[in-house]
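Before we start, here is the structure in question, set down as structure tokens.
Every protein chain but one is kept in place in this view of the complex.
Each chain carries a letter (A, B, C, D and E) given by its place in the written order, and its residues are counted from 1.
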Amino acid sequence: MYSIGVRDHIMIAHSFEGAVFGPAQRLHGATYVVDLELRRASLDAHGIVVDIGLAAELLRSVLGALNYRNLDDAAAFTGRNTTTEFLARAIFDRIAARIAAGALGPDSEALCAMKVTLHESHIAWAAYEGALPAAPAA
Amino acid sequence: MYSIGVRDHIMIAHSFEGAVFGPAQRLHGATYVVDLELRRASLDAHGIVVDIGLAAELLRSVLGALNYRNLDDAAAFTGRNTTTEFLARAIFDRIAARIAAGALGPDSEALCAMKVTLHESHIAWAAYEGALPAAPAA
Amino acid sequence: MYSIGVRDHIMIAHSFEGAVFGPAQRLHGATYVVDLELRRASLDAHGIVVDIGLAAELLRSVLGALNYRNLDDAAAFTGRNTTTEFLARAIFDRIAARIAAGALGPDSEALCAMKVTLHESHIAWAAYEGALPAAPAA
Amino acid sequence: MYSIGVRDHIMIAHSFEGAVFGPAQRLHGATYVVDLELRRASLDAHGIVVDIGLAAELLRSVLGALNYRNLDDAAAFTGRNTTTEFLARAIFDRIAARIAAGALGPDSEALCAMKVTLHESHIAWAAYEGALPAAPAA
Amino acid sequence: MYSIGVRDHIMIAHSFEGAVFGPAQRLHGATYVVDLELRRASLDAHGIVVDIGLAAELLRSVLGALNYRNLDDAAAFTGRNTTTEFLARAIFDRIAARIAAGALGPDSEALCAMKVTLHESHIAWAAYEGALPAAPAA
Partner (left out) sequence: MYSIGVRDHIMIAHSFEGAVFGPAQRLHGATYVVDLELRRASLDAHGIVVDIGLAAELLRSVLGALNYRNLDDAAAFTGRNTTTEFLARAIFDRIAARIAAGALGPDSEALCAMKVTLHESHIAWAAYEGALPAAPAA
């Protein structure tokens, strides 16, 4: 199995509901350094998993919709805690939908799995991984 | 599949038996930067894999029993080489037992897998991963 | 010249005023991974620059007053842009004041310089460094 | 499942054919920081996955044949784009062949899987992983 | 003293002349992860050392002229070994000239020093640092 990965980041504000979050119930923020990993069983005719330039652009585009925002105000997340693991899934779903819509080119149907990892500090991270093509997001 | 990870470290002394270890047969030591990763198929009602604060405390507590010690004197490891991979498993087993005993809360029975990685330098590491709930340690 | 360093982090929300900040004028946030470095010309009788445990506690204590907060609401920063470089100085000043008040023990008057570095992502950081004992903060 | 990993690097020149590569069609180069990971279900009598010294030597030896070279001139790669993912597989195959030939000792037949990751920068990487013993390279 | 830093990278081919370089006399290549650090005694009215977006663009622009190239063919470097330390200086000089020409805005005359660091692998790096405004490159 082959895989390729690209890294980018976002800087957001948010707050959490629930005593389990302690001081993180207050409005605070995070830098998420985001790793996107794509897997494929065999390489294409050019010897690649996917055009890594397109993959980096796709990641940047999906992150761009979240970047420099207060996620408490994002309509898409109303009533949800935008935890690191929740965001990993949300970003996974958005990228999967864009891949399904052709953002990585016609050959990208050969991609079989994806992982999105968010590093929130030097000592904590979360990820979501699943098969491609992904089932529609719940 | 979701995962979350937390990082901590220990500083220990030990020695190894067996010509395969070369100069590491002498009493020496290591800093192990330890990554604990927990996996779960779906998020709980708060939108988390597990309370990351509890996970960090559990890792710190299990590591605390080993930290600043000469592992050659640890009764639990008598007659065993405390290699990086052996310690990854030992720490996995201790954390698994604590999870089974409720250290991560009642909802943690939904955790399905765990990985413990020990980085011994910038160029070497070892890990043990397995299903949760784990079988009792041998 | 000797130096020792310790690392910790904070997660905050804030916004900036001024067209130069572009989308960062919106409420957003950051994880700052913070490095504290202390310098001294010679070691003390124990062979150390300073008790590294006390240094780590001091850093944690000073960061604790900022952690999980919206800095736009912090009275100490009213009317100021809490940029990475501004915060590096603010944290420098608070630590310097605590050192002057004895937080690192009596022998810490031998410390001659300090540097505070804030890493805001994998591709950007800022720092403030200066002599110790520091002049009172402006 | 246990795993151990070692890291080394190579510095090579190459160029790619195909419009998808944009400016990377020109002769350029890369440092690849290479991670070799070996997996095994249980430890040997010494408490190890494999002699990590032998693993590091094997990685260095296989990388040595590529290091400080223009891969466009390498007979083994004629007519192929030596992309990061292609090289991950090529290095995997060469290491697998050497393991099959006994480079990691007699007990290494217990190794069940291997992963080779090439980091080409702080924001991009590729990998190939597969079962051991590996099928002969195509 | 304040400082801010930004990171980017280039991927180049080159060869060296001189027995001291051993196998690096052959045509090979490198990824250089490049850190640009700018220093200033006091912050501007916005609370910044310099517009970090402009600094990142300037670094990208100067690196762009070198990226994906065989430096042996670069007229500017004829007869010179493009070692890591030589390139650190070349990039320093080009950035300094662009700053002098206003690339970081009118207020950038307050910048007093700059450092350019090139990481060529996980175990080796080189840097050039000097005062600003810099003397014209030799």
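Operating definition for what follows: a residue touches a chain if its C-beta (ideal position, glycine included) is under 8 Å from a C-beta of that chain, and two chains touch if they have at least 3 such contacts.
All of these numbers come straight from a predicted model, not from anything done at the bench.
Of the listed residues E:N67, E:N81 or E:S108, the one in contact with the hidden chain in the full complex is E:N81. For subunit C, the residues touching the chain absent from view are 1-8, 43, 46-49, 51-53, 56. Hidden from this view is one chain, which touches subunit E at 16, 18, 20-22, 80-86, 88-89, 122-130. Interface residues of subunit B with the unshown chain, by the touch rule above, are 7, 9, 11-14, 23-24, 26-33, 67-70, 120-123.
Simple rule for what comes next: only the chains that are shown with their structure count from here on.
Minimum number of contact steps separating subunit A from subunit D: 1. A simple rule picks the central chain: find each chain's mean C-alpha point, then take the one closest to the mean of all protein C-alpha atoms, which gives A.
Subunit A and subunit B have Cα centroids lying 28 Å from one another. Averaged Cα coordinates give subunit A a centre that lies 32 Å from the centre of subunit E.
The multi-chain contact residues of subunit A, meaning those touching 2 or more other chains, are 7, 122-123.
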